[in-house]
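In this view, the complex is presented without one of its protein chains, the others remaining in place.
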Amino acid sequence: MLHVTIWNEYLHELQDPAIAKIYPHGIHGAIARGIAADDFDIRTATLNEPAHGLTDEVIQQTDVLIWWGHMAHDRVQDAIVEKVHDRVLNGMGLIVLHSGHESKIFKKLMGTRSGRLKWREADEKERLWVIDHAHPITAGIGEYIELPAEEMYGEAFHIPAPDELVFISWFEGGEVFRSGITFHREQGRIFYFRPGHETYPTYHNQDILRVISNAVRWAAPVPRMAPVFGNATPLEAIRGHRTA
Amino acid sequence: MLHVTIWNEYLHELQDPAIAKIYPHGIHGAIARGIAADDFDIRTATLNEPAHGLTDEVIQQTDVLIWWGHMAHDRVQDAIVEKVHDRVLNGMGLIVLHSGHESKIFKKLMGTRSGRLKWREADEKERLWVIDHAHPITAGIGEYIELPAEEMYGEAFHIPAPDELVFISWFEGGEVFRSGITFHREQGRIFYFRPGHETYPTYHNQDILRVISNAVRWAAPVPRMAPVFGNATPLEAIRGHRTA
Amino acid sequence: MLHVTIWNEYLHELQDPAIAKIYPHGIHGAIARGIAADDFDIRTATLNEPAHGLTDEVIQQTDVLIWWGHMAHDRVQDAIVEKVHDRVLNGMGLIVLHSGHESKIFKKLMGTRSGRLKWREADEKERLWVIDHAHPITAGIGEYIELPAEEMYGEAFHIPAPDELVFISWFEGGEVFRSGITFHREQGRIFYFRPGHETYPTYHNQDILRVISNAVRWAAPVPRMAPVFGNATPLEAIRGHRTA
Partner (left out) sequence: MLHVTIWNEYLHELQDPAIAKIYPHGIHGAIARGIAADDFDIRTATLNEPAHGLTDEVIQQTDVLIWWGHMAHDRVQDAIVEKVHDRVLNGMGLIVLHSGHESKIFKKLMGTRSGRLKWREADEKERLWVIDHAHPITAGIGEYIELPAEEMYGEAFHIPAPDELVFISWFEGGEVFRSGITFHREQGRIFYFRPGHETYPTYHNQDILRVISNAVRWAAPVPRMAPVFGNATPLEAIRGHRTA
């Protein structure tokens, strides 16, 4: 059983009736329903809950955390971000969606100004082309996923070179974007996935949900002991043993 | 169910009683027993069988192929190598062990003179240090695997930079080696794993077997359609549709 | 002084007056003039010369080889390809242009079916977006290079994951392509650069020429000894020394 927590800022859906109509149960609700599976134990958490819904217990019990945020990145408490950061480095999977590129947790993990990119809201066609055809995150996906209308995100996207480049997006207006990218950071695995502006029904798209579901399985923690740090076995002991 | 084929040259074990004692059922037999699992359907194949045991049917039905060869790389027929190459690029996983670095199939996939490296037979201690602590191939493995005696392989190892560097080996005599490395090639995933000289009981070591077993699961084919190539949809059709 | 050899198939320009008009001195001539610099010693070589212009002496004296081929890949002799392959692995830089993706030398170095991709001839707009903003190959280039009309190449492009992804192309018709990519192979450095279909004046574009010129400098050989292979220093010698 994989313990999945879907974190959503959950402000747009409450403030804008047009968005509420697309996501009546919130973006988190749509994703939770969309990726439901027998071996997933899914819970949700939102900004306005105590500790943003991310208590120590929740963080510790989560195998894979999905993150959607946009307009209130600054309101996420630094102390919570630190705990999530530690937990990722200790093995929790992290899936960062769309405008989560500008979240505190993603920026901290990247070490760059990943919040900087080009954008345009113009009901634009997006095509996410599969680039890494051997990657499990692409299971069941054709050559590309086409979204009839989305917000555009364009390069430059100031991330470190990703460990794996899974999708590249094409946009009608002339831009490209590294839309599906993976990173290993210590014991944790991270997947950034671009689509999902709040004004479009992207998280009702079966291919998009399939990718997120694949990513949850891919990012599941690897069961192993943490490495040991600091002052190592004395050389004298090693030498003594060796010549004995 | 994962269909695993273990290919072994199977000459040393028949020619040298000391080696036969270590591997009475062949190296392939030791690995087959060592990685047995309910969801693995394992068969073996050897050089002297017709088509080296790798008939078209076997190649097509194999999800993950494990390859051990050493003294008779040249005797593997080019036509079989071509078929295995195609099958890997179409999605079959490939695990290349030890001196398989010099096999026709591995060299063809690398595009370099991967057969060139340093070696020494001196009953030397080897430590395989885990480098990528988020990699599923390391599940259940401590900080390192220690083998009391092995053949040494030392850098330079003229492979392309691997997609992921999972293990680095330390050897008593002063050398290091990239011992656990992954490559994505088209739809196929490849893992090279260094240990396993025929004169040592390496394939009876539980950690080594665990790594091979992890690698089989990691290299399993991703279910997806092959991409389409060649002359693409005419632009006129696209433009017509767009301005309609 | 960098010794640069520009190899061109040089058939289209002789057979098609429209192409001859664009490249009256051949594609090689246009590139030679376009990247001329005080520290470049440039020569050209073509398919129909003896040894395709690539005698042993030329191959040995070349620091960086630029390769353009399209309709006659099969007519390049295997023996010459072997020599170029060895020379690249021993340190010569290689810049493969446009349809050179299907050349024998590039396919051999990749180990995949890199000849397979999507294409369309439709006078299509191409934008090459800079992805790696720290790469010396991008010196002096803006955010993107725009070509008003080019042949389209689209993913899937079945290369190994490149060591560095420098440019991604956007095409009007809906495709993307990894258009500027680097590979280290043994001691040699390789740059593949997509643009340059024979029916367009792409090699008169100052940005395209600048990239090729940057790539020549980037791919220049690193002065160093080749590594040593085979049976290494005996452990006894090492042990004796250590305990002395």
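Residue numbering begins at 1 within each chain, and the chains themselves are lettered A, B and C in the order written.
Following the convention adopted for this analysis, a contact is a pair of C-beta atoms (placed from the backbone, for glycine too) under 8 Å apart; a residue touches a chain by one contact, two chains touch by 3 or more.
Since the structure is predicted, the reported quantities are computational estimates derived from the model, not experimental observations.
The chain not shown here is in contact, across the full complex, with A, B, C. Touch with the chain omitted from the figure is made, among A:P24, A:P148 or A:G173, by A:G173. Remark: the omitted chain is touched by one listed residue; of A:I22, A:I80 or A:M152 this is A:M152. Touching the omitted chain from subunit B are residues 127, 129-133, 143, 154-156, 158, 161, 164-165, 168-171, 174-176, 178, 243. Within the entire complex, the positions of subunit C that touch the omitted partner chain are 91, 130, 132-136, 138-143, 163-164, 184-189, 222-225, 227-228.
Residues 89, 108-113, 116-120, 122, 124, 152, 154-156, 158, 160-161, 163, 172-175, 183-186, 227-236, 238 are the ones on subunit A that touch the missing chain.
The rule is simple: only the chains that are shown with their structure count from here on.
Geometrically, the chain at the heart of the complex, using CA-atom means, is B. Residues touching across the subunit B-subunit C interface largely coincide between the two copies, over half of the numbers being common to both.
With centres defined as mean CA coordinates, subunit C is found 36 Å away from subunit A.
Work out the mean CA point of subunit B and of subunit C, and you get 30 Å between them. Multi-chain contact residues, meaning those touching two or more other chains, occur in subunit B at positions 163, 184-186, 227-228.
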